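Missing here is one protein chain; the remaining ones are kept as they sit in the complex.
Now for chain A:
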Amino acid sequence: MATTSSPSVPDTVTDDQGGRQRRRVGFSQKLGRLDVKLSPYLYISPFFILFAIVGLFPLLYTAWVALHQWSLLDGEGGWVGLENFKHVLTQQYFWTGLRNTISIFLLSSVPQIIIALIIAAILDANLRARTFWRMGVLVPYVVAPVAVALIFRQLFGDPTGWVNEVLSWVNLGPVRWGSAVLPSHIAIATMVNFRWTGYNTLIFLAAMQAIPRDLYEAAIIDGASRVRQFFSVTIPMVRPTMIFVIITSTIGGLQIFDEPRLYSQTGDGGADRQWMTVTMYIQELGWRNQNFGRAAAVAWLLFIVILIIGLINFAFTRRISSERTKAPKRKKVRA
């Protein structure tokens, strides 16, 4: 392999090119073999080393911190066993946070997936200026969640704001977006939907374009209407993609922080924590109350919640895929 090494090879020894030709070949051969053997590990090592330090270790060490009294300033203060967990589980705010997180998650993911499917179906046509429309739906994705939150908090102004003004035209409202539980969740979910619907639309659009057109032709010959085609051909064929989108949005959605944090000026999630999420609670316990032990306990509890919901998703996925063995199952990527 590397025996015919040309001078351009950077990692063989090039100083001793003179008399010791034979030894040089032997040496570079050895080097070449080492190169083949070690290079792959060397190339993948940055990811594994970094993941070990900033991903795996912190996650496991969180459990260790959770079993100790641990303050931000003084550090470790002795083993307390499950005391932090016990304390946190009796706190009203923990359960409020969990309720808010799940509520905001449902209000954002369900409408978002439905709307994204519909827009994708509309885009899945032989459009003029198709790149323009596709780019148009993606614009909100480049706006930072912090900026989105500041914009929508203004749109949902309470008691007088854009949305309440429009509602007053039809004699509704004013809705207490800034204090009531469900309205504030709707406002925050709207921020998430604004930013991610276009993104998911494009994922669905790609899946729809991969559907063989023969299926639509067969459906049309069978007399299926456009709506019927959507439900009987499009939806079943993009189901694997839907599952992928649901799983990724679960992992991200349950850790939601930016939007509710910026929903009010103080960032505490409302006077009665009407829209405080679990991640915000972790931040409050750890950095405002300076109690790392309890914050770590909440982090682990959220981890378990995500795991449970992930497993439910997984079971759900398997049921669907065994029902529809015909649908090609693909692994999907989300940036």
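One rule holds for everything that comes next: contacts are C-beta pairs under 8 Å (C-beta built on N, C-alpha and C of every residue); 3 or more make two chains touch, one makes a residue touch a chain; residues count from 1.
Heads up, the rule we're going with is that contacts and distances are computed from a predicted model.
For the complex's missing chain, which UniProt name, "Formate dehydrogenase major subunit", "P-loop NTPase", "Carbohydrate ABC transporter permease" or "A alpha-helical domain with a conserved ER moti"?
Cross-referencing UniProt, the chain left out corresponds to "Carbohydrate ABC transporter permease".
Looking beyond the chains shown, say which of A:111, A:157 or A:236 touches the absent one.
A:157
Please pick, from A:145, A:183 or A:269, the residue that touches the omitted chain in the full complex.
A:145
Residues on chain A that touch the omitted chain in the whole complex?
Touching the chain left out of view, chain A contributes residues 1-6, 8-12, 32, 35-37, 39-41, 43-44, 46-48, 50-51, 53-55, 57-59, 61-62, 65, 119, 122-123, 125-128, 131, 133-148, 150-152, 154-155, 157, 160-162, 164-166, 194, 198-199, 202-207, 209-210, 213, 216-217, 220-221, 223-224, 241, 247, 251, 254-255, 257-258, 261-262, 265-267, 279, 282-283, 286-287, 292, 295-296, 299-300, 302-303, 306, 310, 330-335.
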